[in-house]
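Showing chain A:
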Amino acid sequence: MKKQFLMATTIAVFGTAAAADEIRVLNWQGYGTDLDWAVGAFAQASGHTVVHEYFNSEQEMLTKLRTNPGAYDVVLINAAFTPQAQEEGLIGPIDVTLIENLSDVPPDIAGNPDLNAGGALHGVPWTWGLTSFAVNTGEFDQTPDSIEVFWDKAHEGKVSIRDDALEAVQFAAIATGQDINNISDLDAVQAKLAELMPQIKTYWGSENDWNQFMAAGDLDVATFWSGSASRSMAAGLPVQFVVPKEGAIGWLDGLSIPTSSTKKEAAHQFIDWMIDPEFYVKWAADGAPASANAKAAAALPDEAFNKRILGDPEVVARVQFQRPVSEENRKKYLELWQGLKAAQ
Partner candidate 1 sequence: MSNVLANQERLKIFGLLSPAYLWLTVAIFLPLSAMLYFSFLSDVPFGDAEWTYTANNYRAFFQTSTYATLLWKSLKLGLMVTCISLLVGFPCAYVLAKAIKGRSREALFLLVILPFWSNSLVRIFSWAIVLRGNGVLELGLNAILPFEVDVNLMFTTPAIVIGLVHSYLPYVILTSYLALQAIDDNLIDAARSMGANKLTILWRIILPLSLPGLLAGAVLIFVPVVGSFMEPRILGGRVGTYFGTVIEDQFVAVFNWPLGAALSFILLAVVLLILAVASPVLKRAQT
Partner candidate 2 sequence: MAEVSVQNVTKHFGTLKALNNVTMDFPDGGFFALLGPSGSGKTTLLRAIAGFIFTDGGSIRIGDKSVEHIPVEKRDIGMMFQNYALFPNMTVADNVGFGLRVRKVGADEERRRVGEALELVQLGQHGDRKPHQLSGGQRQRVALARAMVTNPKVLLLDEPLSALDKALRVDMQIELKRIQREIGITTIFVTHDQEEALTLSDKIGILKNGTMIQAGPPREVYSNPADVFTAEFLGEANFLSKDGKGVLGLDAASIKLPAGTGTNATLAVRPESMSITVDEPQQDDMSKLPATLERRIFAGAMATCILNCDGQVFKVIARDQDIPELKEGGQVWLSWKPEKTIVVPSGG
């Protein structure tokens, strides 16, 4: 009731409760925007309906934007890809006056250089999170605090990392004490990964894989995303997310509006609803990444995963946020990773 009221006032303020539109959102599946209750509440308050399409990788998302002009109104883009999308002219600048909740986003996040590619805000900061790892609590008396646990012979054949060249390379960069956005010693990374390979049981590809492997007891320790970890813990899996002393990879997701969108006004309304604390608190209850909205983050209960772990300034200090990766480096990383995999 309260939410509907809130939404209604939001729209009343804009005074633009125009004709009902159908907006199309391009996102990962099951990543907040497609929650039934959220879409329902938005439809009830604004009159706009929401249809989803999903992608399975950032590259695919970019390709979909390129090949289907006019098909999407809101798209989720990782900040490391926002500049590329902006350069290609796929997404347009955000009209900040239409997003009331933006004022609650801390300036250091709202001012993220990648999201502000081309000199204007092109992605509304929505969520952020970590790529670190989680352990099976049944296999550890004490939660490890070092990334070196991956190389511990005690866990040989019970280790997993995601089958992703960039992530693997950046993970090894952290383990070798390097800057993930400026890897100076790629040979060290390669050596470190080569050493890791015999430890690995399998690569994981998706949150689903990860949960099943963990549930089946195949793994002791595996890299993981913070948002997914909070979901797995909420679902009752005996896992603990770890941000090791060596650091972790951080990422920031923004919501953007394609240049070719014909329903920009409704799209702005939807994005505003997505960063609303009301929405976020309810979402976080089933497991969500951290919100970019300070007010939303503060509204979480104290025991919430995102507040407990990601709210800790000491943890945040260890995080290295991902920046865009050049095409050349991307190719180099892929070759390195494929070579290692093929050698198995």
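Quick note on the criterion: contacts are C-beta pairs under 8 Å (C-beta built on N, C-alpha and C of every residue); 3 or more make two chains touch, one makes a residue touch a chain; residues count from 1.
Basis for inclusion: all candidates are chains of the complex that A comes from, given by their letters.
Just so you know, these numbers come straight off a predicted model, no measurement behind them.
Colleague: Which touches chain A in this complex, 1 or 2?
Modeller: Contact with chain A is made by candidate 1.
Colleague: Provide the residue numbers of chain A that touch candidate 1 in the complex, in ascending order.
Modeller: The contact residues of chain A facing candidate 1 are 56-57, 59-60, 62-63, 66-67, 87-90, 163-165, 197, 200-203, 205, 212, 216-218, 330-331, 334-335, 338-339, 341-342, 344.
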